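Here the complex is missing a single protein chain, while all its other protein chains stay put.
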Amino acid sequence: MPYQPRPEHKFSFGLWTVGNPGGDPFGPPVREPRSPVELVHLLAEAGAYGVNFHDNDLVPIDASAQERDRIVSDFKSALDDTGLTVPMATTNLFSDPAFRDGAFTSHDPEVRDYALQKTMRAMDLGAELGADVYVFWGGREGAETDAGQPPTDAIKRYREAINYLAEYNADQGYGLRFALEPKPNEPRGNLFFPTVGAAWDAGKLFHIDLNDQAFGRYDQDFRFGAESPKRAFFLVRFLEEVAGYDGPRHFDAHAHRTSGWADVKSFAEGCMRTYLILKDKAEQMGDDEEIQALLDEINPDDAQSEAAAGYSADGAASLKERSVDRETLGERSKPYERLDQLVTELLLGVR
Amino acid sequence: MPYQPRPEHKFSFGLWTVGNPGGDPFGPPVREPRSPVELVHLLAEAGAYGVNFHDNDLVPIDASAQERDRIVSDFKSALDDTGLTVPMATTNLFSDPAFRDGAFTSHDPEVRDYALQKTMRAMDLGAELGADVYVFWGGREGAETDAGQPPTDAIKRYREAINYLAEYNADQGYGLRFALEPKPNEPRGNLFFPTVGAAWDAGKLFHIDLNDQAFGRYDQDFRFGAESPKRAFFLVRFLEEVAGYDGPRHFDAHAHRTSGWADVKSFAEGCMRTYLILKDKAEQMGDDEEIQALLDEINPDDAQSEAAAGYSADGAASLKERSVDRETLGERSKPYERLDQLVTELLLGVR
Amino acid sequence: MPYQPRPEHKFSFGLWTVGNPGGDPFGPPVREPRSPVELVHLLAEAGAYGVNFHDNDLVPIDASAQERDRIVSDFKSALDDTGLTVPMATTNLFSDPAFRDGAFTSHDPEVRDYALQKTMRAMDLGAELGADVYVFWGGREGAETDAGQPPTDAIKRYREAINYLAEYNADQGYGLRFALEPKPNEPRGNLFFPTVGAAWDAGKLFHIDLNDQAFGRYDQDFRFGAESPKRAFFLVRFLEEVAGYDGPRHFDAHAHRTSGWADVKSFAEGCMRTYLILKDKAEQMGDDEEIQALLDEINPDDAQSEAAAGYSADGAASLKERSVDRETLGERSKPYERLDQLVTELLLGVR
Partner (left out) sequence: MPYQPRPEHKFSFGLWTVGNPGGDPFGPPVREPRSPVELVHLLAEAGAYGVNFHDNDLVPIDASAQERDRIVSDFKSALDDTGLTVPMATTNLFSDPAFRDGAFTSHDPEVRDYALQKTMRAMDLGAELGADVYVFWGGREGAETDAGQPPTDAIKRYREAINYLAEYNADQGYGLRFALEPKPNEPRGNLFFPTVGAAWDAGKLFHIDLNDQAFGRYDQDFRFGAESPKRAFFLVRFLEEVAGYDGPRHFDAHAHRTSGWADVKSFAEGCMRTYLILKDKAEQMGDDEEIQALLDEINPDDAQSEAAAGYSADGAASLKERSVDRETLGERSKPYERLDQLVTELLLGVR
């Protein structure tokens, strides 16, 4: 029989893949749910070698310790019965309303701590089931508006969390290898880690090319701000107000084919004027009391999460046992629509 | 021999396909040019059945009548020698600088007339070589900025040209079938006919959904104007100032997952406020003398092209023989960079 | 007060917009649901003029007639209290599992009839509440694999349904204007009506350009089948087996910049060979008994839906009252994964 899967092929599936019941934003599930044990058997019949999971694919988020132990025990039996392994595990840090504005990068230190706690417990689960690899997908680590937190805060918080968990991994002797899963598409409007290389905060921003572009076409290299003045505004604000950028503002753009030389000069002048207008507006945003009050509401104070305080074995043990009221966390909404509207009005010159 | 091309497969190539010498925006040609006759032989050896062309793929734009006749005669001989046919022909209305701001949709009636003349002559050439199909690709029928002509003018002018040429086709008894080639990608920033169905001017716009979206992701349905305020501005201006739209302004959008109910209300208010702010700015644009002067310069007067005047056999004969100074047409530049910069500054509230 | 919405601005929102509770594929709702009456009041406070809805935004799909009447009565009271109007209504033909493989274009005549019935009833509801416009979004009118039904069947069925409902609209004297909502992005892998102009079945396909392209970049015009051989296969199958296409197979592509002239000839030969190989495979697909059996299972017989039989006032009255077991319809799954895998294996030459 050609093309039969065998263990050495190391084919694996997530519980969330074959277990997906067919719901989407436009309709509810269409398949009766199957339990993790049933899914292990389906995968074994199909010929797979391994099965992966997010913590809550296996153990419901509100399971008691007893329920958790029974579920894990049944799952282990299914693995034994079928010979399937668990090569990888990961944490669901995106479904629960508590993470509606991020997990490791949330403005709320309680949420950041809860994400750490949940991940440590899920690492315990993965290690118990034999996983070698531990995956991090930051499904809610992003934003719909650039008017909110500086992305540099998010990156700092994310780094603190990964450092903390790396120490926990070493401390427990789990030997898990950490894998980052960068995805640009869903489900936030923008994600902080769309590619593995998105790390401006490493002190390596010393030159920048400025132009504009309608997405999904040839390289248009339009006049700075000509297509997306709001994106241009947040970029200028980042360079001027957040990053303290001191390098050249280099315009890698060109005038239209319809332009004559006088219009080429208008193009060059326009690049610079738009930059300066936006710089002025970035300063205005810093001085706008209503906007600043909303920013304070979103990112309330300097309270530090456990990750920022740094890892210690005792601290981690304590955090793992801390009682968290995740429903309350999930009810905390953020006025980003209002904030972004005010910034839009500032940008349009009517504030 | 399996998979050998035969005439009944009707495989055809454009002269511009196999004849492409490998240049692109970042480098010059890398292959020595081959003549149309050589390319016909290459295609025949490869097994093709037909060869298509733009007028200037075969006959250089500045060829004399004698040169034209000699080239066509040589090409016919190559077709006879190889048995290749010419199923389709088309006009190059995009390379010459005369068409830098459009051909059938140019603001300049002389350019529109020249495009008609060039197309009639190219239809003669296609018919002489036996083409059944005549293709229209409007490579320069587009714009880099929505601040220029109303797209409704462009659509009207395009329709006039096609109607004129359809009459010419009937008058000459050519029996050509006209095919529209809609392409969204290149080489203008935006093209007027990106799909076959883009025809708002048919009197069928009686309802509209308003929201916003970062391109290339899931349906985000953001607050109106939240992502692309400049695109939103030109849409509002179109509805209010150009189209005389009288239907509902329907917002098919929703608040962020991070929002609470108060922020949902901010979302709804923001959709409407941004629309009204942009409506106000559209009126302001109509009152801005410097902007209006630039618009007049770009679209100078009411002089009508031959297509607008309508087809007659005598008029077409006269137009075909009219002497056109295309170098002068090609030197006519348009101050779109300046215009678009002024509109951008108006949008940002600093005019 | 500048920028205050007023009735003459005709600002409207769908119940599904402000009522969206914040769920998405990666997480459950985060806001407590609000009733249609509450949402009408939220919109009135925000300053809106109108409110639109899908039938099931207002009346749950399993409501009894009594419940329906009470809900509509409460909604009318809220409209009266607030002065809001209902400019537009539409049908939800995408959420219920019954429509998991399409509504008007489903293979299953019972589903097609149910979609008609549901739409007639929803048109009644829209008309009762004063709507002028009736929108059609075919959220499930699409496919994940081109291996299933011919798209020409789908277009025919869709046209039959629209014709039927247009007669119903006239018969009832509703005066609704029908609006098509074409969307390419979600939620099927591919949608049948991604743009208003996607209508090959109008007998207007007499010329075609063949090449290949990686999406979202400059116009690459690669050798036919070079990037996406499976898409190329389904296109060839459509031309040869479905559409009875008799025009030229015109290759609008070109060789790489790295190619010399011998490789240009390989390019031309490759375009044609790949076409012929795929044509051969399209024939093989027609002869493959297992594949044909799956196609018969998916599209079982020639039983005609009411739309295909044609509109009559009596037939429509009867259909509106027909009892439909939508749960059973929703449980009918389709073996598209198996079908598409077999076609993939055929394409790869291992069947």
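Miscellaneous remarks
In order of appearance the chains are A, B and C, and numbering begins at 1 in each one.
One rule holds in what follows: contacts are C-beta pairs under 8 Å (C-beta built on N, C-alpha and C of every residue); 3 or more make two chains touch, one makes a residue touch a chain.
Small disclaimer: the values here were computed from a predicted structure and weren't measured.
The hidden chain, counted over the whole complex, makes contact with A, B, C.
In the complete assembly, the contact with the undisplayed chain comes from C:Ala255, out of C:Ala255, C:Leu295 or C:Leu329. Screening A:Gly175, A:Gly216 or A:Gly286 against the full complex identifies A:Gly216 as the residue touching the chain left out. The hidden chain makes contact, of the residues A:Ala253, A:Ala307, A:Leu329 or A:Val343, with A:Ala253.
Seen from subunit A, the chain kept out of the figure touches residues 2-5, 9-14, 16-18, 20, 22-24, 27, 30-31, 34, 42-43, 45-50, 52, 87-88, 133, 135, 177, 179, 181-183, 185-186, 195-198, 206-207, 209, 216, 218-219, 221, 246-257, 259-261, 264-265, 267-269, 271-273, 275-277, 280. As for the chain not pictured, it touches subunit B at residues 2-3, 22-28, 30-31, 94-97, 99-100, 139-140, 186-187, 215-219, 330, 333, 350.
Seen across the whole complex, the unshown chain contacts subunit C at 100-101, 144-145, 184-187, 189-190, 214-220, 222-223, 225-230, 255-264, 266-267, 269-270, 273-274, 277-278, 281, 331, 333-338, 340-341, 344-345, 347-350.
The rule we apply is simple: only the chains that are shown with their structure count from here on.
At the centre of the protein atoms shown, by the Cα-centroid criterion, sits C. Subunit B and subunit C have Cα centroids separated by 29 Å.
Annotation: 41 Å between the Cα-based centres of subunit A and subunit B. Centroids of subunit A and subunit C (each the mean of its C-alpha atoms) stand 32 Å apart. Shared interface positions of subunit A, i.e. residues touching 2 or more other chains, are given as 25, 100, 186-187, 215-218, 333, 350.
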